[in-house]
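Left out: one protein chain. Kept in place: all the others.
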């Protein structure tokens, strides 16, 4: 119960920069990959449809704290928890580790939105998904 | 006549990799930026509309030869010619130089396509644009 | 006094994603571009040298809040302030606007570090730079 979702990854060459380490912006791509992998595991996609049309998950706020750099070829793990579950929003919490040592941690706040022609409109997180995400809530 | 279009750029940090130089894939982003800058100058956008709907320029073939690396912070020039102009296709030729010295050269073949729900359908290059592109043809 | 540094940019095609907007991770590249442009204006580079060797600015913490999406081809402004100036760290604050309307805001905490073979070691921000950065402090 409340076991995190685990995502495993290797650093690809394009992820690095001239400082010889993974560029700090790339950690957000890693977070998103882990989130999408989680959603697939839960039978959802980041681009979903229901009877009223398509909906998706625009991001409203993100952060990342860096502890130790990642280098080309290194393997690492991303664990995903749900830090907060609102009516329309999910706050994912990510912990990056390499061989069990802390690398970075961060959060992404995504809001479930109806995609119409204009501005995205927040809608409630679909209950079947909300139920599954509650299983990932940090105790 | 047949003067190339010129695009000036500086290497940003995210363009580099752990070898300390601009990643080879990034040169294609630079080519596309130069192409889009050219289209804007000609009063076009890469995503255009006419009476029958939207059309765009999917790429069917690209290449790049590398002579000398680019490093973080360096400024360089991209010159754009039109190497070939077909009924539906444009072959852009790009030369990268830094302080007048050859850095790389490459080509992008883009095909003017009607965007429908299914597969993009080639359409003739709109004549007003074709006329302008002929002015960039390599003699 | 305490006027922000201004950076102007256009959205390039590679900055976008399949949602039709600038990918959320790319805002951190924009922040870094603005920071580097500021450092150049101050006569510094992100990779500098002094008598004791090279030093640079690893990032220890970043965040971004998103208000309104950016789309391909749009032009926008990034204003840069210094939110906090520590002995070794600088917290840059960024505000993104398009035609004066809020798009996003964020911060990057960079730590001035001696680059040795091992782990980067924090060193004091060089006084000539610190003096210039104080001029960008939020009142």
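Miscellaneous remarks
Labels A, B and C are assigned to the chains in the order they are written; within every chain, residues are numbered from 1.
The rule we apply is simple: a contact is a pair of C-beta atoms (placed from the backbone, for glycine too) under 8 Å apart; a residue touches a chain by one contact, two chains touch by 3 or more.
Given the structure is predicted, the values throughout are model-derived calculations rather than measurements.
Under the touch definition stated at the start, the shown chains contacted by the missing one in the entire complex are A, B, C. Of the candidate positions B:25, B:41 or B:101, contact with the hidden chain is made by B:25.
Screening B:64, B:123 or B:137 against the full complex identifies B:64 as the residue touching the chain left out. Check A:45, A:68 or A:121 against the missing chain and you find that the one touching it is A:45.
Within chain B, the residues in touch with the undisplayed chain are 18-19, 24-26, 28-29, 32, 47, 56, 58-66, 69. Seen across the whole complex, the unshown chain contacts chain A at 12-14, 29, 32-33, 36, 40, 45-47, 72-73.
Chain C residues in contact with the hidden partner, per the touch definition given at the top, are 13-14, 16-18, 20-21, 23, 25, 71-72.
Heads up, the rule we're going with is that only the chains that are shown with their structure count from here on.
Homomeric contact chain A/chain B is classed as same-residue, with over half of its interface positions used by both copies. Chain copies chain B and chain C are related through a rotation whose angle, from the C-alpha fit, is 180° to the nearest 5. Centrality by Cα centroid goes to chain C. Note: centroid distance chain A to chain C, computed from Cα atoms, is 24 Å. Distance from the chain B centre to the chain C centre is 29 Å, each centre being the mean of its Cα atoms. Of all residues in chain B, those touching 2 or more other chains are 13-14, 72, listed in ascending order.
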